[in-house]
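One chain of protein is taken out of this complex; the other chains stay put.
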Amino acid sequence: MGLEAKLKQDGFFTSTVDALVAWARKSAVWPMPMGISCCAIEMMASGDPRYDIARFGSEVMRFTPRQSDCMIVAGTVTYKMSHVVKKIYDQMPAPKWVIAMGACTSSGGMYRSYPVVQGIDQFMPVDIYLAGCPPRPDNLLNALMQIQEKIGRTKARDFQDRPLPELPVIQNN
Amino acid sequence: MEKITSREEVSTKILQALLNQETDITIEDALENEMILNMGPQHPATHGVLRLLLRLDGETVMACVPELGYLHRGYEKMAENMSYYEFIPHTDRLDYLSPMANNVAWVMAVEKLAGIEAPPRAQYIRMMVSELARIASHLLAIGALTMDVGALTVFLWTLREREKILDIWDILCGARFTNSYTRIGGVANDVQPEALAKIKWFIEQFEENIDECERLINTNRIFVERLDSVGVISAEDAIQIGFTGPNLRGSGVEFDLRRATPYMFYNEMDFKIPVYKEGDCLARYFVRCDETRESIKIIRQILDKMPQGEVIANNPKRVLPKKTEIYSKMEELIHDFMIVNFGINPPVGEVYSAVENPKGELGFYLVSKGEGSPWKCKIRSPSMVNLQALPMLVKGHMISDVVAIIGSLDPVMGEADK
Partner (left out) sequence: MDLKELVTYKLKEKFPEVEFDITDYKEQLAVTFDKKNIVNVASFLKDDPDLQFKLCEDVTAIDWARRKNRFAVVYHIFSLKLNSRIRLKSDVDESDLSVDSVAFVWKTADWHERETYDMYGIIFNNHPDFRRMYMPEEFEYYPLRKDFPLMGIPGSLPLPKKDE
């Protein structure tokens, strides 16, 4: 980081716990790639060598919601799919953030038709609405930076007393 | 007709379809203890939002029921409510791995219905972009298949090649992903010299790169053994199930719409149709690899033969005028107004027009009542038909093979669900 070059002997830092935790939280946002349609391909492209999402500490795409912080909803959410999206969102542990990638996810976009939900904010909270149909990968990286900025403003105690969601447990027999 | 209201009944209906399937699978040391596994719709290997219900004995798949519709966006209903021009951007999002090819398919169907003919240069450009789209789509198919069976590097390499094609499209029409490049009666603009130079550069270096990718995995024992004799389908069954495109050619049927019912200038092109007899996942993978090379061959010929001239037909009542002319000429302004507001009003009739898309046969069935918007538009999507073979292919294989089989069929849910 350049700091260690200035050191003569062993050194130490002083900082607040809040700043440290926020820094740790925002530098490793593990996305949950909810790839539904066209935007998913651009989301994949943002992981490729040219755009390289790894520069922002987010290359670890976790396909299980239990291990992720930020859900990227990439693609048209239909009424049939909305239950699945909500269920996966509920399974993610707090703190969690949501990027609504693309016009269809944010507002229904060009799909003004009977099966398409006109914006996912009707059934779940959204932190970033990302314009474009689909947004270019650099635009997704920009959204990620905005999320990081938002996470940077959180306090360490912010998410402590949030109740865990009650999930239906499917039992055998 | 029975009406279903409660949720309990609903879940049993899909489940019942699974349990109703007769299974003729016999396993040695069967566990005699069946399990139902739900795979998808959110699953990294199902290429989108495909949901499978699998009936398992241990790890062996006894029966499988695919459930579609998680990405049903009502395209056919929307087409009935908008003009023919307005639907061009929607075709981008059908098979979103090769938007250009879909654009071409749609405008060809409309031109057939309305009796417009695009000038030769426009047709050559269309051929060129659809072959580029074929390469782009196959590259992702190859990459995703290899990633599904565990070789991540190839995915990054093929995606690197794909980015080059997207760059070409970026120059060509200003959008890298959803292009909407074609227009009824031609294409939006002529090919720029920079785009041509970039295409030439791309086809020069491409074969070397695809060879590199193939060298990496073709002799890799894990890769080959995971695909060899997995998901075998005979030629007879493949036709019966309605396979088209690379999947059909992987089963040994030499059928390609570019040859069978030549459109544009494909009958003047010299290219081979790669056919493999085995009908397994590996054969389908090889067909895709070989097809990218054939596409390069076609593009090379197109670049040699491409004539000069207009890129949009001279038909003021049906073809949108150029934007610069709308701002300076009265006639063009009126035509633009009429076409945008009332549509192109093709004569009463019905046509079915199909082209060879990267995934297979993409057909549009249009019924016109002489109005600005189609009375009926049916999209015959190859992915949906190809997916239909899935229960047949996965029977008797392991769960991990299901992933490889889906990858080798290369479905795109945007197109399968419409």
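We call the chains A and B, going by the order they appear; numbering starts again at 1 in every chain.
To be clear about the criterion, a residue touches a chain if its C-beta (ideal position, glycine included) is under 8 Å from a C-beta of that chain, and two chains touch if they have at least 3 such contacts.
Computed from a prediction, not measured in an experiment: that's the story for all the values here.
Taking the full assembly into account, the omitted chain touches A, B. The residue touching the chain not shown here, chosen from A:21, A:124 or A:156, is A:124. Only one residue from B:38, B:220 or B:388 touches the chain missing from this view: B:388.
Listed residues B:55, B:72 or B:134: the one in touch with the omitted chain is B:72. Touch with the hidden chain on the side of subunit A covers residues 79-80, 82-83, 86-87, 112-115, 117, 122-125, 165.
Interface residues of subunit B with the unshown chain, by the touch rule above, are 1, 3-5, 7, 9-10, 13-14, 17, 20, 68-69, 72, 74, 76-78, 80-81, 112-113, 239-242, 244, 253, 255, 260-261, 349-352, 354, 361, 363, 365, 367, 375-376, 378, 380, 384-385, 388, 417-418.
Note that only the chains that are shown with their structure count from here on.
The centroid of the Cα atoms in subunit A and the matching centroid in subunit B are 30 Å apart. Interface residues of subunit B, counted against subunit A in their complex, comprise 41-44, 48-49, 69-74, 77-78, 89-90, 92-93, 96-97, 140, 156, 159-160, 163, 166, 176-178, 413-414.
Residues of subunit A touching subunit B in their complex: 33-38, 40-42, 44-45, 48-50, 63, 75-76, 78, 80-81, 84, 88, 110-116, 133-134, 136.
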